[in-house]
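Missing here: one protein chain of the complex. Every other protein chain is in place.
On to subunit A.
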Amino acid sequence: MNLSQLNRVLLQTLLIPVVALMFVAAILSLQIENAERTVAQMRKADNNIATATLVSVLMVNEESGLRGYQITSNEIFLQPYDYSQVPLDNALHELRDGLTQQGSDPSAVDDFIMAHNVWRNSFAAPLIAATSAGQNTRDSGLNLRGKAQMEALSDRLNNIVETQKTQRTLIGDTWQRQVRETLEILIALALIIGLAIGFFARSRLHQVSAAFQATLASLRLNAQRTYESEQRLRTTLTSIGDGVIVCDIDGIIELLNLVAQQLTGWSQAEAVHKPLEEVFRIVHETTREPLETPFAMVKKQQRVINLSSHALLLRRDGSELNVDDSGAPIHDRSGRLVGVVMVFRDITEQLRSQAALLATEKLAVAGRLAATLAHEIHNPLDAVGNLLYLMKDGATPEESTQFLQLASQELDRVTQISRAMLGMYRESKTPVAVDVKDMLESVLLLLNRQMSQLQLEVRTDFASNASVTGYPVELRQVFINLLSNAADASTQGGIIAVRTKLRSAVRSGKTGGRQAGVEITISDNGVGISDAALPQVFQPFFTTKGEHGTGLGLWVSHGIIEKHSGTIEIESSTDEQNHGTRITVFLPRLDS
């Protein structure tokens, strides 16, 4: 049941009793009107009775006045007679009107009036005249006739009164019946309407109650589901291995999971309702400048943010952790930002392992070069030793000069090799200008043995004045890797081409352009890399060399080139006609 349905039901339950009451009131007023009419009738009957009684009294006055005058012949005694005449006539007219109004037959009154006039004219008037004339009025016949007439008049009047009384009684009965009927109708209506309203209200309330129960049940279910879902999320949050902090829109902390508590050193109770910056303090690992929190960036950009891993978390106890952090916005239904979730983890161990891997790979490169170096140093030293033996054994001055020249030539070779080797280890702390040509030549010298053993032809095409900004040791490591890979992939008699090209700066609106720098291309006509393997070559521990490779070379190289803000791209083909691999490295020359 929705709200409009509920309103309709409420309106119905309110309106129906009102309508019923109005109906009852109409019936009641009808009944009252009837009763009033009856009462009016009753009043008329009462009036008629009263008028008839007045007529009777006036008639008595009239007769007693006449008798008094008859006896005394004194005119004073005739006064009641005289005074009764007009009121009597009036009363009789009134009575007649009363009967007419009542709807009764006025003929009885007319008859009475006529009989009264007969009495007055045939009896009273002659009697008064006789008395006045002093005549004898003691004629019993006359008096008897008069008496009889008067008695008849009395009878007539009594009849009228009786009729009116009977009428009144009848009207009274009618009134009583009407009152009883009204009561009965009232009771019946009250009963019927009461029951009807009762049943109606009950059915409607039943509906409302059912709807209410259903709503309540669904509310309860929703509450249960919400609780369960919250518990599930809470458990997920507390169980995951990453630190999670939830903030409201103002950056006030609402929740820290267990890992976040361990990493920051703040307990949930202490951290909650505190500003994020107080609990989650991060600085750049090298510059130690305070870093913008993921919260601030998410609030600004309104999207999921992943930050670089140069952040150092300052813990509550003063210790520090390398962390990797990200932030995601929380939106309400209308898409409004209501909070931010931050996820971060301790990557100190990860960085340590990475450093260990880098060191391992460096050692592996050294190991790979060791045999070559031993050979490259051993051969000239053997020659020098042999030359010294010859000189000691007795040589002509010409021979000695030649031997010394040869020995010095061989020692130069050793020096060159050892210098190239040292270049692999003496790292500068800050980026310096690196001559790409010099660097590649010294790397090729170290790899010369390996190349010549496989009878590989190395074709070089180096641009002069090609310099980049960077860390020479790391760059050497990259090119040792790339050239070793090219040699390993090549078959006997293969060709390895190493070219460098100066690239000038390019300005472009979209990508911000490209800086000036050097592009180094190393291509071989070796076996090539399969399409399946190609996407994985920059992954750690991926190798196509079986036990002979660490699987770290290209991964490390990629990392080093990225550190130099450069790019490294690889193209390869295993096609029978046109197999081989080309690696293009771009290194920028940073303006100092």
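Please note the rule applied: contacts are C-beta pairs under 8 Å (C-beta built on N, C-alpha and C of every residue); 3 or more make two chains touch, one makes a residue touch a chain; residues count from 1.
One rule holds in what follows: contacts and distances are computed from a predicted model.
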| item | value |
| --- | --- |
| Choices "L-cystine ABC transporter ATP-binding protein YecC", "Autoinducer 2 import system permease protein LsrC", "Phosphate regulon sensor protein PhoR" or "CheY-like chemotaxis protein" - which one is the UniProt name of the chain not shown | "CheY-like chemotaxis protein" |
| Listed residues A:29, A:222, A:409 or A:491, member touching the removed chain | A:409 |
| Which residue of A:381, A:404, A:463 or A:590 touches the chain not shown here | A:381 |
| Sole residue of A:267, A:453 or A:530 that reaches the chain not shown, by the stated touch rule | A:453 |
| Contacts of subunit A with the absent chain, listed as residue ranges | 371, 374-375, 378-383, 385-387, 389-390, 393, 406, 409-410, 449, 452-455, 492 |
